[in-house]
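A protein chain is absent from this complex, but the other protein chains hold their places.
Up next, chain A:
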């Protein structure tokens, strides 16, 4: 075994590691922290100009290479160097855990007996994995045990370490191959309890052999009824009842001594810290590694690990006349095994859904699978689970739940992410929103709730007003500016999600019959129109309440940027103009961003209306929907007002909108404003005047009188070019499309 040991250790330092997928991120995170900046200590937080400390503190890398080379028995008390390196290992282990590469080196030192037991103990106690422990280092450690270079205490500590860390070892095949070695350690009376525990973890059916049973029975005869021996025997009996004929007591309080003592607390801290620091979103972490939520009610679990169903094919098992919890069809691929996307692809034909559908929320691979399998029962199972969880956990509908707000927030967040992933809303979530919005204070879990609103599915549901719009508008009118903007933002998302859904279904149903399509289409048009009218109404009121806030207007126009393009971008035969209460505040806005945005929106309205008119005229097919002449008239009135304002300086005369800017000449004279005609054109408009000033300064650097009337004729054109160059692209496309420049020039 000495030979095997050497081969192992010479290979390990640069050995490529096979870590499983989910932990790879941890590993690379460590590499980043530890290696990209070799001059710096691994113990982070150290500023580079801390030169003094640099010489005293040692990086983990340096410590590892020190322990790799350390030769003779170095005394801890006397060697400052050893102290420093040991401290480096300990502090890294306690803070972040050790990288997989570290274990081989440190186990080799600790078990080789080169150093004093105090050092070895400290080393073993700091063997905390950041991600995984490579199997190879366990194998080489066993060979050290075989040559007994280290003391009994260290051997025991190592076994306890191995039992505690068993689940962190990346592979177990080679360790299984050493079953016989471990079994031989049973003869050592001190090691026996721990070896039994280890064997209990390792034993498979093929390990149960008559000679081993005999050996265990001999040991029992020699040492008396020991709980650890009985545990192992009962496992043997479970696998091969015919080999173990003695009766064993059925119930035992505990079989094994607790091994994890020295490491338990640190493992938890390291795991929590690494999880919190992980750049990967929670969604990407597989279900099994999710921290368990506090258990307060037995029937509530917000995150469920994916586990395979235990009732697979009862029929088949009945033939063998036994069913057990862990049996499953040979052919089925179990969800616990599913770790990578390629596994999913290879096994997609015989993958089983987990026993509880709620677990798919934390398992992106299963979500991919769900996307492929359109099975009603999958959605129904998820519907029931999610619906009940919402009702049970909602922090404002259920008394005493408010202390769990953070948990509920995470749950809502998880549902939202899943909806984004699947690109569809859950009906259970929709029902939850309808039930809970009337009771919502608009504050608790605000961003989560508003984001979930954006995934309310598009359906012919006619009760939207009383279920969604009424409770939402009550909150909207009584809440802050910021809340208003958030609501508008989420309603914009809602509109976009609906339109996307419509486009996708239009494609997939294009070959179905026209009649069926037209009925659903009219339903869709009505529901979308209702949403847009709702936003129009609340926007009008909100602009009044918030004194035409620029910030608010920005969100409102953002909504209309989607509305104005519905016909061309989403193939929906519907265009709705903004109400005057939105249009005029935007036109007279003090802010050029909003004015520019309004110009862009009006340009897109024009493009859409023109396209609709053309297709109507070409009559290639009989249109089921036509835009009403009302829409064209509304557009024309707005355009007249806009051109009158910005271009022809005739806003007050030409505007024919009933809620528009039209004013009597007499009245205007009474205001004593001179040059009122031009006051809203692209030079004098309050949103534009800043540009005009800068333009004047550039064009006539010596003139300090700010004579705006100089901008005319050729200079007017220069000014336009200047505005375009300043990024007012909306203004550009608007002027180029809606204003007849030839007549202007003449």
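Here is the rule we use: contacts are C-beta pairs under 8 Å (C-beta built on N, C-alpha and C of every residue); 3 or more make two chains touch, one makes a residue touch a chain; residues count from 1.
Methods note: contacts and distances are computed from a predicted model.
Matching "glutathione transferase", "CAHM3 protein", "9993_t:CDS:1" or "Centromere protein L" against the UniProt entry of the left-out chain gives the name "Centromere protein L".
Of the options A:245, A:342, A:377 or A:705, the residue whose C-beta touches the omitted chain is A:377. Although one chain is not drawn, the whole complex shows that of A:107, A:169 or A:357 it is A:357 that touches it.
Only one residue from A:199, A:231 or A:609 touches the chain missing from this view: A:231. One chain is missing from the display, and on chain A it is touched by residues 231, 234-235, 238, 250-252, 255, 298-299, 307, 309-311, 314, 317-318, 322-325, 355-357, 376-377, 380-381, 384-385, 387-389, 391-392.
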